[in-house]
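This structure is in structure tokens; I'll ask about it shortly.
One protein chain is absent from this view; the other protein chains keep their places.
== chain A ==
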Amino acid sequence: MSLVNLHQVHKYYGDHHVLKGIDLDINAGEVISIIGKSGSGKSTLLRCINGLEEYQQGGITLDGNEVTTEDIQVRRLALSVGMIFQNFNLFPHMTVGENIMLAPTIVLKKSKAEAADIAKAMLEKVGLAEKFDSYPEKLSGGQQQRVAIARALAMSPKVLLCDEITSALDPELVGEVLKVLEQLAKEGMTLILVTHEMNFARDVGSRVVFMHKGKVWEQGDSKTLLSDPQTDELKQFIGAVL
């Protein structure tokens, strides 16, 4: 059974039809890159998967659970889906360690000591072990994003959703974040990324999903799809970004 399943998902913002019947099946361990023009509905799609946005028709299941925007359901989903944002969204009044420990302690009800161990292990993983007691403001964008990844990993999610997580970074800081993602992909983490990093999508990703006008316009194995696009729209898009 697939880990994430979308069946004929339609989403409207008022009269604005943003997702027009999305069908998508994602298996555990896949690294999916969602690409497409601005406004094609990439973020909306991602935010529907973990219940941040409501959809009006169709169905989404995650690990067998139906996805809805009900509070209880969103909290249950949060146990298996992590999300990383473009602007990090670290909590400014907490140290890096506290940022990571918070959810394991108050959501998973782990002890302080246990949560601290998890936090240290996750920081180690993203290469920031020495920043445990720093405040987010003191870190570079790349470091902040790696802390955000560590914070999501501390909940041991089955899927990580990443919405353009390198777009707010200075070019020289993009690499360190992508390296962490690559490592996660190697370890078998399921990743669903909205990204403009075509090289990353091709080299690390397993599948590329091209969104156009609220539809999954074309999808397939990342190397094949990017080197041999079938639709004119994807050809045009690849031509424009490369």
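Simple rule for what comes next: a contact is a pair of C-beta atoms (placed from the backbone, for glycine too) under 8 Å apart; a residue touches a chain by one contact, two chains touch by 3 or more; residues count from 1.
By our rule, contacts and distances are computed from a predicted model.
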| item | value |
| --- | --- |
| Undisplayed chain, where the name is taken from the UniProt record, one of "DNA ligase (ATP)", "Amino acid ABC transporter membrane protein 1 (PAAT family)", "Sarcosine oxidase subunit alpha" or "Electron transfer subunit protein" | "Amino acid ABC transporter membrane protein 1 (PAAT family)" |
| Selected from A:L6, A:C48 or A:A103 as touching the chain missing from the view | A:A103 |
| Option touching the unshown chain, where A:G14, A:P92 or A:P171 are the choices | A:P92 |
| Hidden-chain contact residue, picked from the options A:L45, A:L62 or A:M83 | A:M83 |
| Touch with the omitted chain, as defined above, among A:K11, A:K42 or A:R151 | A:R151 |
| Listed residues A:D15, A:E137 or A:E172, member touching the removed chain | A:E137 |
| Positions on chain A contacted by the hidden chain, ascending | 50, 52, 71, 74-75, 78-79, 81-83, 85, 87, 89-95, 102-103, 106-108, 135, 137-138, 151-152, 155 |
